[in-house]
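Complex shown without one protein chain; remaining protein chains in place.
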Amino acid sequence: MNSRVLLAIAIAVIGAAACAGLPLILAGEPYLMRLVTMFSLLLVLAASWNIVGGFTGYPSFATGAFFGLGAYAAAILQARGLDWRLALIVAGIAGAVLAAPVGYGVLRLRGHYFAVASLMLGAILRELTTGWSDLTGGGMGLTVAGAGGDPERLAAFSLRISLALAVLTVLLGAAIKWSRLGFGLDCIRMNETAAAGIGVDAQKLKTYAFTLSSVTSAIAGGVYAGWIGYIDPTDVYDVMWSVKPIVAVLLGGVGTILGPIIGAALFVALEEIVWRNVLSFSSGGLGVLIVLLLLVLPAGVLPSLVSRKRRP
Amino acid sequence: MNTALLDVRNVSRQFGGLKATDDVSFKLNEGEIVGLIGSNGAGKTTLVNLVTGHLKPSRGEIMFCGQDITGHKPHVLARRGLMRTFQIVQPFNDLTALDNVAAAAMFTGHTRSFSGAREQADVALSNLGIGHCRDHLPVRMTLAERKRLELARAWVARPKLLFLDEVNAGLNSGEIEGVLGMIRKIAAEGVAIVIIEHLMKVVKGLCPRLIVLHRGQLLASGPTDEIARNPSVIEAYLGARGAAAMLGEQP
Amino acid sequence: MTVQITQVILNGVLLGGLYAAMAAGFSLVWGVLNIINIMQGSAVVLGSYAAYFAWRYTGLNPLLAIAVAGPLLFGVGWVLQRFLIQRVVAAPVLITLVFTFGLDLVLNNAMISFFSADYRKIEGVFPTAPLTFGALTLPVDRLLAAVVGIGAAFALHLYLHKSRLGRAIVAVRMDRQTAELMGVRVELIYAMTFGLGLAMAGIAGCLLAAIFPTSPLNSAHYLHIAFVACVLGGLGSVLGAVAGGLLLGIVESLGSLFVGAEYGTTVAAVILLLMLFTRPQGLMGRAGYE
Partner (left out) sequence: MQRRELLVGMAATLVAPAIVRAQGAEELRIGAPLPLTGPLAPEGQKQKRGYDLWVKEVEKSGGFQIGDRRVPVRIIFSDYQSATPRAVQACDQLVTQQRVHALFSPFGSGAAKASSAIAERYRVPMIAPTASSREVYDQGFKYLFGTFTPNETLTEPLGDMVLAKAPTIKRVAIFSRNDLLPLALSAEMKKSAAKRNLELVFDEKFAIGSLDFASALTQMRGANPEWVFVGGYVNDLVQVRTQMRDLGLKPQVLTMIAGPAYEEFTQALHAAAENISSAAWWHPAVRYEGVDIFGRTESFVQKFQAMYSAVPDYIEASAAAAGAILQLAARKAGSLEGPALRDALASLDVMTFYGPISFGPTGQVERLLPPVFQIQGGKPVVLAPSSIAQGELRLGIA
């Protein structure tokens, strides 16, 4: 128990220090600042996905759907003059309002069927967003005022808020994992029938997990919209927003607290390397990376290192 | 006004055209030990699934403690004291034995704290004679130990009624003796128990009453001695050849 | 109005024939290997390129290019399964899904690199005048492609149920362990199945190339179609995929008539979700496959 509290405190302290310090340290390095912001957003999504995909064991491909939903909710509200803080909160609420009923329905499915249904959710939202052009601008996209004013302040601001959100999401993950809810999710992941047999209300707990994970994903979308300043449906509902967090968590270690952090950092670094060194095959390079990762390190970096230490 | 603990009324369940359970009715009283027997495919496990909420009946109703529980979810029933074990053991593979049992203590509503749940689990493990497996993962335990783990998980929930689905399957006779001892111990605490078996031999010494299923239907129900001599039961249940063997075995 | 609706349903059937071909192989692989092959869309496009280049350099009719694209894609599938996918075939859904997603990224971008993303179109092969029946019209190229597509799916179905190897595949789908005990070499069956799955994709690609411009960018849409048709029709069943494909074609056509052209695919996706909720085994599938 104690080591857990220590870990949580360490994450919070380091996170707070990073939120306060990094924007200042990186002030002269806008590119690094951008990379760290990207890392933070990926971390939010990875840690969010980990709640459903890692703790509960449901292979969700819906992260991108909620990311896009949050991006649009925040962007539309900001365009209507709402304060960015409120806009982010409403984006989170929008995520929850969609996730709760959808999750309740979709989470009755298992395995491939769940994966397909969750994948379809993003496609449907994208089409609806594109179609409802009076509200969303449709295929024309939407310009977001953002919160920071001039570009430099916007960059620093976006870094700070995405880092803060990342720290909160990791802590949320830890809180869930070490709570009654997390214990129940563990049971569900390992054996849902047996879990029901000992009184675990699987449907309820799964829906909680799915909803919480969607809230943070949606807020991440809102932060992203303000940061980039322009969103369109193909961009924010891109299936990559669902796949990259999964790859990051697979890279770091599924179902662990630190896995998403390590995974997101490695992923951003690897992606950057591939992107710099391979010009027109960079998406393909990402594919090669995924294939290699799953063949060589199927359990992720963190568990591989830990199990190495344990072995004689 | 004497309400039965469990009252199954005309329950049926169909899969496609197949009637897995066909108009079955029976009652159980508090603290009773009953054997539910029948050959493979007689519909024993389906019946357990129907009563414990893992399947919904196509027809009929089920009363538990005087209340209608037809179609209630398994987790709701578990919290109300209706527990079961599975024919094939279903442990949580990444949890230690202790946490396997602690989860049951927690989610059946007997405690909300982790420390409380683990304390209760500890007692349960010792009580069922597998205290030494406390920190083991299920994969490191023998089948007999895992069977006891399932019993511990059920016991810690302090059930009123416990279904044991082929709890002896795969065990040798020594191990079976041990498990039967545990079952007696649990029964002595006033828990009603339904033992699902296809070997009549096993349940004979333990259950004063038997319920016999055949092709989804209730074939007979009554005191064990009577049932054991009931020719239609013997024939349906064991086939003509087995019937002869069975009768020859009578003391 | 009745003429219009009849025409729209006819359009849907013609489209559905193509969808059936796209979904049949996908469904087979899903059913036997328990793998959702995200690469299916790109494999279809690869088949289209085979047809396109065969036409371009030898003037081969794209419907006959099936004889080239089918075996070619079969080989690609066999090798991929034998050397890569086999290594994750027993892994959880998440892993196999992400794995084939990675393979898809590689294949799709390789095609962009080699063939560029420009649209390429086969022309001048089929008569341009459509068949007319009163006020109804049937374009010749679409009609032929739909007929060949459904025909190919039926051929696959027959192969699975009449040939020795086909029956072994079905046996593995039903019960892998028993099949193994009976001496079926599951690894080989897997490679065969994946090969057949991609071969069907290649055939579908040829049919598409006969009608539509070809580009690697189409692959995501093809995959989407395979998904929906397969779930509608029922997992693992080739005939189910045909039924699902036809149904999807008709639903999309009617959807774009009654709800608006931009929502045609949305209507299909929503129907898929409803289907998953109410009857996850699909129209013709049996319960219990998962």
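Chains: A, B and C, in written order; residue numbering restarts at 1 for each.
Here is the rule we go by: a residue touches a chain if its C-beta (ideal position, glycine included) is under 8 Å from a C-beta of that chain, and two chains touch if they have at least 3 such contacts.
This is a predicted model, so every value here is computed, not measured.
Judged over the whole assembly, touch between the missing chain and the shown ones holds for A, C. Of the candidate positions C:Leu64, C:Leu188 or C:Ala220, contact with the hidden chain is made by C:Ala220. In the complete complex, the residue from A:Ile89, A:Ile228 or A:Val288 that touches the missing chain is A:Ile228. Seen across the whole complex, the unshown chain contacts chain C at 4, 7-8, 11-12, 15, 18, 109, 112, 116-121, 123-124, 128, 130, 137, 139, 212-213, 215-218, 220-221, 249, 252-254, 256-257, 260-266. In the full complex, chain A contacts the hidden chain through residues 29-31, 34-35, 38, 127, 130-131, 133, 138-141, 143, 150-152, 224, 228-232, 234-235, 238, 240, 266, 269-270, 273, 275-277, 279-284, 296-297, 301, 304, 308.
What we mean here is this: only the chains that are shown with their structure count from here on.
In terms of the stated touch criterion, chain A and chain B have no partners in common. Overall, the chain located most centrally, as judged by its C-alpha mean against the mean of all protein C-alpha atoms, is A. Chain B has its Cα centroid 44 Å from the Cα centroid of chain A. Distance from the chain B centre to the chain C centre is 48 Å, each centre being the mean of its Cα atoms.
Across the complex, chain B meets chain A through its residues 52-54, 73-76, 78-79, 83-84, 86, 90-95, 99, 103-104, 106-109, 112, 114, 153, 157. Of all residues in chain A, only 180, 183-184, 186-187, 190-191, 193-203 touch chain B in the complex they form. Residues 30, 34, 36, 84, 87-88, 91-95, 97-99, 101-110, 112-113, 220, 224, 227, 231, 235, 260, 262-263, 265-266, 269-270, 272-273, 276-277, 280, 290 of chain C are the ones that touch chain A when the two sit in their complex.
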